[in-house]
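All protein chains but one are shown in place.
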């Protein structure tokens, strides 16, 4: 592995609490360098899982937050103007492929559907990346693996991965952890007591039941950690929940009342 | 904090009249560097509040007025051509993250939905900003915080923040102040008497009741300050209200008559 | 005020015939640097009014004819390539703000709605213009004022100012002048007799009554001045009216006959 | 007048056969530099008329064929990269305004509606052209005049001049000439006999009656000249009419039969 | 004629089998440099005809395959960056006009409708091409002629030539040749026997009858030549027809069966 990737090493072990056999399956997938696709709702820990696996496998991790304006050049690289003319600069995907990192394309459905086509030659047995503008064919480093994530709840007619892309990946499902596990996570990350953490999880569970009945998304683990952090700072629990759990997810007055009532039940 | 941010220091204490516990909640949020989202109608004081908090926390403030043409590069930075080739220039978000400012994205829903994805890595526990074009991973300065604002009244199917963005922020609601507080603000900012200020607020309150019944928006505190300024300049109150309160918000003749009549009731 | 603005000084007093108290109101607004918005139909004298006020206030005037392709950079400025690399060039808005001119954005609704967001920081108490690409925060010169104009008749769902923009401006309404005033203007500008000028205004008044009944717009003062100029050149009155008043505003045969008949009534 | 415009002088008198008083009206309009708008169907002689007037007035003529991709820069000018950095190059409109030519924008409705806004400051009493990118305000040369043309038959909801543009121009209508005049033109331009020219005009008149009844446009004078040219080359009249008159305007078999039959009636 | 066009000379006589008087009509059109428009279905020989005529008239031929992304600059030319600044490079249309070639715009309806406006000044009596970006007015070389082709079957509301463009061209219709002629062409081009060639044409004729009844296009002469070439290589006739005639034009199982059955009738 090249020193170019030093900045992308995961220095400290990221806290990750396994839910099922996802760690073992990912290790097996990595051993045959199978491209992986992580599915699950916002804020349930997909990114954290990839960081954990990169640390466990001792491989550098290059994360790309995908967006609609991302072009193939943003992934693959481009020529920059230099004092001596143009100079090629690898994009994050080319850097990862050339030097051997795990390349994680976060929220890949945000990217334009056909931009994702550029990853195809890296996902079949060829494992190459053609830099067409440079006229170079990069053979992927043996350590290279590609991982993508997306939220099936966002799927729409306009934004979905093509079947020809999906079929190139193994799939792992993620969801919010069970009550005890999630409370353990919240307590560990914020320093609040197990009791407070449990109450926060209880509020989240009520909100998740409202998903599809007035809420687009439930309250995520990440939001619970925000609320816990405010409480640990001395903010009153109800105010902390209002700021971190209720206000961010809905502007609907009735839904706010329902959620505020749920908060009041616990605190 | 670097001297690069000197121009972004808030030199004098901005006048801000707290309405509830928003100052304390923001301080707690800043202490854990929680990203914050301010919601509320046009001209009710969101921008002033952020300036006040930046002054109170003694942190520089970089404000970005978001618009539909804003690209990720406008936030993150770009290469400029120089006598010696290309030179990287940080955008406002990268400047704030690197040197430790509060970065305030005003009217963030105006930005293209997926441009806002570039702020994601700064809003979770990683607190990094990948400069993909430069191949650099900026670790956020400990002082850095991100604040966004939007007007829920503008929300539409086309323009709304994604749930995966919203969930990364704590939320604070803003609205027009109560009668006495708003009159105090108008008098303080324009120099008109408490009596005149109270009448102006009275007119505004009538107009706000028409919101949704022929008016898209009510008369804001900012508009009252404009009207008060004209009156303080010696303009007759009715003319000042016509120019500063009525003409700007509607071209509908009936609605204008109704508002002019409301003005005549007070002056 | 800098010599950079010499070219934008209004050298000679522009002829302007006040209709009501618009001159005094504008002076008061300028004294508190309130941003102003002029509303009214095409060709009724809005641009002339601004030129007159700039002359009266002895301030330079920078006029920008807005259009749909105008980008924020066209207003704010951009980097140009130079022998020594890139050089920043202020756009008209930055020039006006930096050196102290009145900046007049003509037909502002033509600009893309969100491009107008760049003027926001200049229209509240901050009075700053962030040059984000340059990383500079221009504090507006004390003489700077911003004035916009638009034609409410053009308002449509697609093209209207946002409420958050409108609320940042005081408003003045304009319309075609009364008969005697308009005839005085036409005679003054073209050199035709008061009698001929009065007849031309009479024709215009008939046409304006047809607005909304087959005509999109009435005949404007500017068009009357065109017709008067042709008559002063020796063109027969009927031919002059045909060329300058009737042919430009409609291709509908019936409407043309009606207007030609109106012309024949007077000449 | 500058030598920069030598290439745009009309060297030889263009053949033009006046139909009514359009030559005198244009001369009067030019004497007060009134912007002119020529309306009429395809191929009826508008371009030829402008060339004739430029020759008669002894002014250079710069013609711009408008199209949908034309930007404001294409009209106004742009910076080009040079050995010593950037160099400004006037566009055709700036060249005409600066050095004193008649600028003719052919088929102006093809241009994007708002691109045409850049001509506004040249069409009112200011007669200036702001080169915003260069920061220069060009005062129009006294000889400068602007002329536009369009085909009202093309008007659609998407493509029409804005009223605020139309009102800045005097209007002249054009149509196909009367039988004897058109035959004289065809004979003059192609060398065919008066008899043959008359028959060709006869065919055209029949086709023009079908406009709106299966034909989008009639047969234009220009097409008759093409047919006459082929006949003068020795091509059989029926074949010449098939190639030059019938095949170009319709692919509909019935309409072709009708037009072929009309041809057979005459030849 | 300049040596710049040497590469565009048609070195060897292209095989072309006239169907009617199209060769003579094109020669007459060229003698008066009338712009020509060739209409007809895919693969019926339009391109071959133009090559044949260029060879016969001994003029160089510049062919441009039009596409939707073609800009006016692609036809006219652009500035390129050079060691000494910018250098102008003529596009194919400017090259042809300046040095005297036949310029053939293949499938011109694919180009954006208004891009085709740039050819207008070359198609009327002016015969000029304004290089607006360069500020040059190219007078067309006496040998220059413009030829366009299109497939009327593709005409749609979105893609059709404007009448003002069509009227600038003479028209020639093309279609598949008669049985004997087409068989002669297939035999000549592939080397198969007259018997095999006749059978291939027979299959094509059956398929052409299905156009509009399940097939978008019939089997073209070009496809027959492909099939014949495979047969001449020793491929079995049924397999050759399957690969070259049936699979390319339809994915519909029933239609494939019908076409395969037609093949079996002959072979």
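Order of writing sets the chain letters: A, B, C, D and E. Residues in each chain are counted from 1.
Methods note: a residue touches a chain if its C-beta (ideal position, glycine included) is under 8 Å from a C-beta of that chain, and two chains touch if they have at least 3 such contacts.
Since the model is a prediction, treat every value here as computed from it, not as a measurement.
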Contact list for the unshown chain, restricted to visible chains: A, E
Omitted-chain contact residue, chosen from E:38, E:66 or E:237: E:66
Omitted-chain contact residue, chosen from A:9, A:56, A:120 or A:141: A:120
Residue, one of E:27, E:74 or E:136, that touches the chain absent here: E:74
Touching residues (missing chain, whole complex) on chain E: 7-8, 42-43, 47, 63-69, 74, 78, 80-84, 89-92, 95, 106-107, 110, 151, 216-217, 219-220, 222-223, 226, 229-230, 232-235, 239, 243-244, 246-249, 251
Footprint left on chain A by the chain that the document does not show: 21, 24-25, 28-29, 31-32, 34, 37, 39, 71-72, 79, 81, 84-86, 112-115, 117-118, 120-121, 124, 126, 130, 132-133, 135-137, 152, 155, 162-164, 166-173
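As a convention for this text, only the chains that are shown with their structure count from here on.
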Middle chain, criterion being Cα centroid separation: C
Distance from chain C to chain B - Cα centre to Cα centre, in angstrom: 30
Euclidean distance of C-alpha centroids - chain A vs chain E, Å: 52
Sequence positions of chain B contacting 2 or more other chains: 81, 84
Category of the chain touch graph - line, ring, star, complete, other: line
Chain-chain contacts as defined at top: A-B, B-C, C-D, D-E
